[in-house]
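Every protein chain of the complex appears in place save one, which is left out.
Right after this comes chain A.
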C-alpha cells in the first residue's frame, strides 16, 4: 500500500502545477524553446529540428554505451540507472544456459541460435522457459538481426520514415516487409523440440502471421488442434488478423473468422479487446458483410464487458463509409453521431496502436458541429496525446481548419487560425488557399497583406499557385485608398520575391502576376513603379492585357501626361496588341498632342 501511495504522490505536486498551465498559442512547441533563432517556422524546419534533437540524444546514448569505461563514476544520489551505460556487448562466453539467456536479452538472434545449437550438441538440456524466450526472439525478428538502435539517426531517412515527420527512432524492421523464410531457424528448432506446448506454437504462429506466412500459420494451427492442444488468446488474435489473407471471397473470410471465434469459445479462451479489434480490422476487408457484423461485434463486446477502444470505432466507421453513395453517407454520419455520444466526456489511454486514427476519420465529412465535438474531446485532459505523431496531427488539424474555412464565418476562422497556427499546425498550400477563399467569401480582403506575411513566414512564398491566387484576389476589385495602398506595398513585396531579391529561389514571372501587380500599383497611384513594371513586361517577354492598357491610359489622362500616353501606344504597337488602333484613337481624342507626337 505504501508503494502505491508513494507512486501516486511522486508526480502529484508536478501534476497539480501542470494543471494550472494552459497552452500558449503564441509560443512554439516546448521542445524548441531555446534560442529564438532556432524556433521552427515552417513544417520543414520543424521536421529538421525534431530529427536533429533526436539524433543528438541517440548519438549521446551511443557514445555512453560504446565507451562504458569513461562513465563509471556515479555522482548521483540516489542512483539514476537510466543515465548509466547499458550493457550492449556480451560478457559470458562459455556454452551455458546463462550465456544463452544473455544473448536473448541482448536480442542477438544469430548468437543466440548458435549458442542453443552448441548447447544441444553438448547434450545439455535447455529449460522450457528459455526455449520459449528463444523462439519468441527468433519469430519476432523472423530470424534476422534487429536493426541496432545505437547508431545515430541520420537525416537521409527512407521514404516511409520521411512520412512520419517526427524524429523518433524507428526501427527499420518496422517498415521493411520482412518475409518468413522457408525452414528457418525457428521452424528447425521447433521441429527438434521433444515436446511442444502452447507457448511454442504461439511464438511460431504469431511470427508467421507477422511476417506474411499466413497459410503456414493456419497449417500450424491445424497441427495444434490435431494434437489436441488449446490455443491461447494471442494465437487467436494473430490468426483472426491473418484471416483475410487466406481466403478470397468476403463471406469466406467472415466464415473463417466466425469459425475461429467459435473454436475460441469451445476451447474456453476468453477474448480480449485486441481480439475484437482484430475482428473489426479484418472486417474492413470483408466488403458489405462488414456492416452488420461490425455492429454485432460491438454488441458482443458490450455483452462481455469489454469496453471498445477508439480503434474499434475507427474500424466500424470504415465499414460504413463508402464515398459517393448518398444513402451511405447518411448512415455513416448517424453512426458517427452515435460514436461521438458514446465517447463524449471520456479520457482515453492508448490501448491499440490504431487508436489515433479515429480523430481524422471523424473529421472526414462536412459536419462542423461534429468537428467541434471532436475538437473539444481532443482538447480534454490527455486525449491530445492520442493524435499521434506530427504527421497524424497535420492531417487532423488540416481537415479541421479546412472545414472551418468552408463552414464558418471569417471571424471564427481567424480566431481558430490564431489558436492553431503555428503552435500546433503548419498549414500547407491547400490550407492557405482555403483561408484565402474564406476571406473572399466574407469580403475581408483587406486582411490579405497580413496573410501574405504569414505565407512568407510559413515558407510558402515560393508556391506560384498560391501567389497567383493572392494577387488575383487583390487585383479583382478596387477598394478604399488605404486598402489599395497596403495592397500596393504587398504587391511590391511579391515583386521582390519574384525577382529573387530575398535570396530565395526566384519564380517565373507569369502574365497574370505581372498584370495584377501592375494594376495594383496603378490603383494606388504609384505611377513610376507601374511604368517600371511595363518595362518588365518587355524584358520577360510577356504581353500585357488589354484592361491593363486601358487603365494606364485612363491614368495618363488623369495625370495629364500626353507623352506618356504616346509612349503607351508605341509600347502597345511593339507588343502587337489588337487594341493598338483603338488606343491610338483614344489617345488622339483625349489628349492634345503636339504634331510630333502624332
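Rule of thumb we're sticking to: contacts are C-beta pairs under 8 Å (C-beta built on N, C-alpha and C of every residue); 3 or more make two chains touch, one makes a residue touch a chain; residues count from 1.
We take it that contacts and distances are computed from a predicted model.
J.: One chain of this complex is missing from the view, so tell me which of "Phospholipid-transporting ATPase", "Small ribosomal subunit protein mS31", "Latexin" or "Transcription initiation factor TFIID subunit 6" is its UniProt name.
T.: "Small ribosomal subunit protein mS31"
J.: Considering the complete complex, identify which of A:35, A:77, A:195 or A:508 is in touch with the unshown chain.
T.: Per the contact definition at the top, the residue touching the missing chain is A:77.
J.: One chain isn't shown here. Among A:99, A:113, A:240 or A:261, which residue touches it?
T.: Once the missing chain is taken into account, the touching residue is A:261.
J.: Would you indicate which residue among A:56, A:353 or A:381 is in contact with the undisplayed chain?
T.: Of these options, the touching residue for the absent chain is A:353.
J.: Consider the whole complex, including the chain that is not shown, and state which of A:147, A:229 or A:368 touches that chain.
T.: Looking across A:147, A:229 or A:368, the contact with the absent chain belongs to A:368.
J.: If the hidden chain were put back, which of A:65, A:96 or A:337 would touch it?
T.: A:337
J.: Which parts of chain A are in contact with the chain that was left out?
T.: That gives, for chain A, the contact residues 9-11, 13-15, 17-18, 21, 23, 29-31, 77-83, 107, 132-133, 136-137, 140, 168, 170, 206, 234, 251, 258, 261-262, 264-265, 270-271, 289, 292-293, 295-300, 302-305, 326-327, 329-330, 333-335, 337-339, 341-342, 350-356, 366-370, 384-389, 393, 406-408.
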